[in-house]
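This report refers to the structure that appears directly beneath it.
Yeah, one chain of the complex is gone here, protein chain that is, but the others are all in their spots.
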Amino acid sequence: MIDFINYYLIPGITLGSIYALGAVGISMIFGILRFAHFAHGDLMTTGAYIALTAVWTLGVPALAAIPIAVVGTALVAVLLDKAFYKPLRDLPSIYTVIASFGVALILRSAIQLLWGTDSQVYVVGFQKPLVFFDSFRIALRHMQIIAFTVVIAITLHFFLSYSKTGKSMRAVADDPELARIAGLDTEKIIRWTWLIGGGLAAIGGVFVGLDTDIHTNLGWNLLLPMFAAALLGGIGRPLGAMLGGLIIGVAEEICTFPIMEIEIISPSYKSAIAFIIMLALLLFRPQGLLKGRVL
Amino acid sequence: MELTGLFFYFVSFLTMAGIYAVICLALNIQWGFGGLFNAGIAGFYAIGAYSAAIITSTAASNNVGGLQQPIFVGMAVAAVIAGLVGWGIARLCVSLKSDYLAMATIGIAEIIRLVIVNEEWLTNGSLGVSNIPRPFEGVFKGQTAEIVFVLFVWIIVLLTYFISQRLHKSPWGRVLRAIRDNEDAAESIGKDTHSFRTQTFVIGAIFMALAGALSAHYFKYFSPDATEPILITFLAWVMLIAGGSGNNKGAIAGALVVWAIWSMTEILTGFLPSEWATRSSYMRMLLIGLFLQFVLQRYRSGLLPERAPKLDKLRRS
Partner (left out) sequence: MPDPILSIQNLTAGYGATPIIHCVDLCVHLKGIVVIVGPNGAGKSTLLKSVFALNKYFSGSVEFMGQSIVGVKTADLVPMGISAVPQTSNVFANLTVRENLQVGTYAAPPKNPAATLDMILTLFPDLREKLNQPAGQLSGGQRQMVAIGRAMMSDPKLLLLDEPTAGLSPAYLERIFDLIQQIREAGISVLLVEQNAKQALRIADMGYVLVNGKNGYTDTGKNLLANDEVRHAFLGGGLPA
């Protein structure tokens, strides 16, 4: 049982936290701008590499590099919107989806050009896990990732429920036409969406680097589970998306737990789990578990 | 470059452009006619390539294969398998809205990739399948064989084109466009939109697999790393949009033009300083990504726009 917690549940929650941070942005962008942002994973990669540069040049630990990564990636996100998404805003959303494919490719190849394609790490060497009650083991980085994500989720909740910008964002996600009629400044809200979505994606990207390593496909590989998470939480419900991320992350890890010493699902297929959950949702409950909007 | 060298560069250019033209025509059937957003083109392409490889390869290492069947059998099997997989997916997914269909098809391509990488008994895993023959290999040798192969590819392109053109003009094609442009109206006159879309998706999947089979025969070797899946999917989309979605000639023209641009970026990046040379392929990706944005913003309807009386292509969903 303790093995289950140490080696499946904790890594699952960690992975879920990372998915959560990416899925928030996907859900907000889907809700407010009405398109599936296929370059979101690559925004995470961007964040991870900006932090890497900060670690290299300033010699700070990865966690301290997070603010730099957040600001950098948030700006990248706003600029991408200005250059590539805004000109297509009044067209059917599918054009923006196609554009976001292109942006994914642009971001990734720009990263490959600037930083090369070798895998990198923030810290070299093995970290000893912390041990509690003689048997409960958790790596420090897992603890940091989970704790940070919880803090972010709480902050986000307060931001969305009580701030003017947060409420405006929810209003636009609810009904963009009515928001326009109510006189809300949609472009300003869209800018905020990219700042927050990009910033949280950067944190997620740094966490991936902390947990494993940094490589140019880091974000693209997470895209599918993050979409699944956003759908699970209900489109346009950022906190639902975070919960969805947690569920997908845990599901991916624990589904490989051998029951009576038989692995039911081979670990090499665990990334298919997210997809199966996503497909099941799309087919049977497109409003998500928490009743988001159906697009 | 001497003349023969240039000529054979052109032959290899036409071969790849032809293979892409088939993919592009297939995508045009799915997207241009049916409005189905397939972001998992690479998956069907891989199914075709591996089916053909396994069926026709002359010898196998650790996997099934080396079945030494004729090339046409390989292509038929590729078409059948891709058609079946496509049918299964289509049954589940075609009624999804475009963004969701994109996610679902990416997921399917990902699962196909997982199967290819993990099921070594079938695909020889990351080592790939080799000893794949080319058509008429016994009869023509050397440079003649290259010319024969490019002809073979373009016969398939033309075949795909004529089939697609027939479909486009047939009552079937008209119903399809009606569904694409206004699903509710099509349904209200008693058309089973779901089944029409399924058929579209399956036909597209089959031709994508044929393109995969062609490239397996062309490369004579196929592995998970032989082609970058996202690049195939992406180039096909750029080609179709640049060429003019909904128009078969546009699909072929787009494949030729974009493959020419893509090949030209290779020449361009050749001028980069040597320390950048290793990164030239990323530069090319960056350029083609920017090219797509340019086309989307300025030349959305493509070189040869769709000619049927055009309604609003898609309502904002």
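Every chain is named by a letter (A and B) in the order it is written, and numbering of its residues begins at 1.
Note that a contact is a pair of C-beta atoms (placed from the backbone, for glycine too) under 8 Å apart; a residue touches a chain by one contact, two chains touch by 3 or more.
Every value quoted in this text rests on a predicted model; they were computed, and no experiment measured them.
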| item | value |
| --- | --- |
| In the full complex, displayed partners of the excluded chain | A |
| Per the touch definition above, residue among A:Leu58, A:Leu114, A:Val150 or A:Leu178 touching the missing chain | A:Leu178 |
| Residue of A:Ser168, A:Thr216 or A:Ser271 in touch with the missing chain, whole complex considered | A:Ser168 |
| Interface residues of chain A (partner: the chain not displayed) | 164, 167-168, 170-171, 173-175, 177-186, 236, 293 |
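The definition used in the following text is that only the chains that are shown with their structure count from here on.
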| item | value |
| --- | --- |
| Chain A to chain B touching residues, read off their complex | 30, 34-36, 38, 83-84, 87-88, 91-95, 97-99, 101-106, 108-110, 112-113, 116-117, 220, 223-224, 227, 266, 268-269, 271-272, 274-275, 278-279, 282-283, 286, 295 |
| List of chain B residues in touch with chain A within their complex | 37, 39, 92-93, 96-100, 102-104, 106-108, 110-111, 114, 117-118, 230, 234, 237-238, 241, 279, 282-286, 288-290, 292-293, 296-297, 300, 312-317 |
